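Just one protein chain is left out here, and the rest sit where they should.
For subunit A:
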Amino acid sequence: MIRKEINKISEIGKALISVEGNPGVALNHVVELLEADSNQSLSFAKAINITEDTTRFQVFNGTTGLSTKTKIRMHEIPLTAGFSSKMLGRSFDGAGEVSDGGPEVIFEKQVSTRLDTLNPTVRNVPKQALWTGIPMIDVFNTLVKSQKIPIFAGPTEPYNRLLSQIAKGAQADVIIFAGIGLKFDEYQYFKEQLSQSGNIDKTIMFTHLAGDSQIKGLMLPDVALSVAREFGDQGKDVLVLLTDMTNWSNILRNVANYQDMIPSLQGYPGSLYSELAKRYEVAADIEGAGSITIIGATTLESLEDPVPDNTGYITEGQFFLENGKLKLARSLSRLKQGVNGKTRSDHRAIMTAMASLLADAEKAYEASEVGAANDAYSQKLLRYRTDFIENVEEPFGEPMELEAALNKCWAILKRHFDSTETGLSKKLIEEYWDKN
């Protein structure tokens, strides 16, 4: 088949190019850019904005080195990603090309990267816990299969360490790692951690390093999630790690800016919410098929920044990492109620009681800073707070079974309070207070 070609590029900017006239390209279809003389392939690009006078493309490999004479060859198909079970154990770039220097992968099929919405009626209501061995998650904010949840953390927090800790112990058939704007050491760290845990053979890594082409970073989640979805449709339980979605949103902002779009908050396009939602909503427990769980990382300076703020409204809760601890106060798993009622009888009650005491303790802590927490009860609360931060909010200890973690909670309560001060019911107190 002879493919139509366009011979003149009229405008070349950062990441975008335009041609005059209407060459007949369709929206979101792929074109290939070729060196004018040698016909050597330089990059692929996607049509994003078409009028009868001009057509604009996003260039996957960046625009440096392109000239007005660069040839554009039309492929007349929308963007797809290659899929094969042979991808397991391998690394790819944001466009789905092999990037680990190993042999080419023969793809079994091409899958659409459009990320069509799953019909809500074929979603199962999530009911299966995904245990992590981290008490702060298992007891207080249980992770559930098919959940979408980010780790909110300052840029210097060990969020990637936490992600890999969760991935190492995860009961998933396939792990898809999607890294956007990663530093090389972060990439290498994940690779080593996954190799050590023996999970590397069920992992596919899609990586975009800081400094790589922006468009490839922008595309990466779509390519990674399309591959994840194909595994899910085939009945596999898939865990997707997206890190870091703030980097991705910043690329989105840059590209919107190149397109002269009207910014809404802090320069981000008005569509930031919809764009993030489109990716996170891929998480699902699919009727008659597998499941996709997404744990993201969102770095932030402040919770009010548009990226964490929009993310919080999209995801089913968040894990909040501060000073290396998983903080109870701002963390939340929205799906936990679907699983934590079927564990031990004290699970929900102790979770609520400890949280409520911790909130009181935080108030006492604030009071103590101005010397106003001198009464005996405030002192109790302060001791409890210290104990809680050191022993419960620490995510990086030895993995602990739920049962042991709950017992530990009782022990901490007993260490600091009288049983009536806990707000726990008489029945539970009788059953557990003296056992721990």
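By our rule, a residue touches a chain if its C-beta (ideal position, glycine included) is under 8 Å from a C-beta of that chain, and two chains touch if they have at least 3 such contacts; residues count from 1.
Just so it is clear, contacts and distances are computed from a predicted model.
**Q** I want to check something: the complex is missing a chain, and I'd like its UniProt protein name from "V-type ATP synthase subunit A", "Stage II sporulation protein E", "Acyl-CoA dehydrogenase family protein" or "Transcriptional regulator".
**A** Answer from the UniProt record of the missing subunit chain: "V-type ATP synthase subunit A".
**Q** Considering the whole complex, which of A:A36, A:A372 or A:A404 touches the chain not shown?
**A** Missing-chain contact among the listed residues: A:A372.
**Q** Could you tell which one of A:S85, A:Q188, A:T352 or A:T386 touches the chain left off the display?
**A** Spelled out, the listed residue whose C-beta touches the missing chain is A:T352.
**Q** In the complete assembly, which of A:G96, A:G133, A:P306 or A:P395 touches the absent chain?
**A** Answer from the full complex: A:P306 touches the omitted chain.
**Q** With the missing chain put back, one of A:L34, A:L332 or A:L382 would touch it. Which one?
**A** A:L332
**Q** Contacts of subunit A with the missing chain: which residues?
**A** On the subunit A side, contact with the omitted chain comes from 22, 24-29, 48-52, 78, 114-123, 125-126, 146, 233, 261-265, 269-271, 273-274, 277-278, 281-282, 284, 286, 289, 303-304, 306, 309-310, 312-314, 316-318, 329-330, 332, 334-335, 337, 341, 348, 352, 355-356, 359-360, 363, 366-367, 370-378, 418, 420-421, 423-426.
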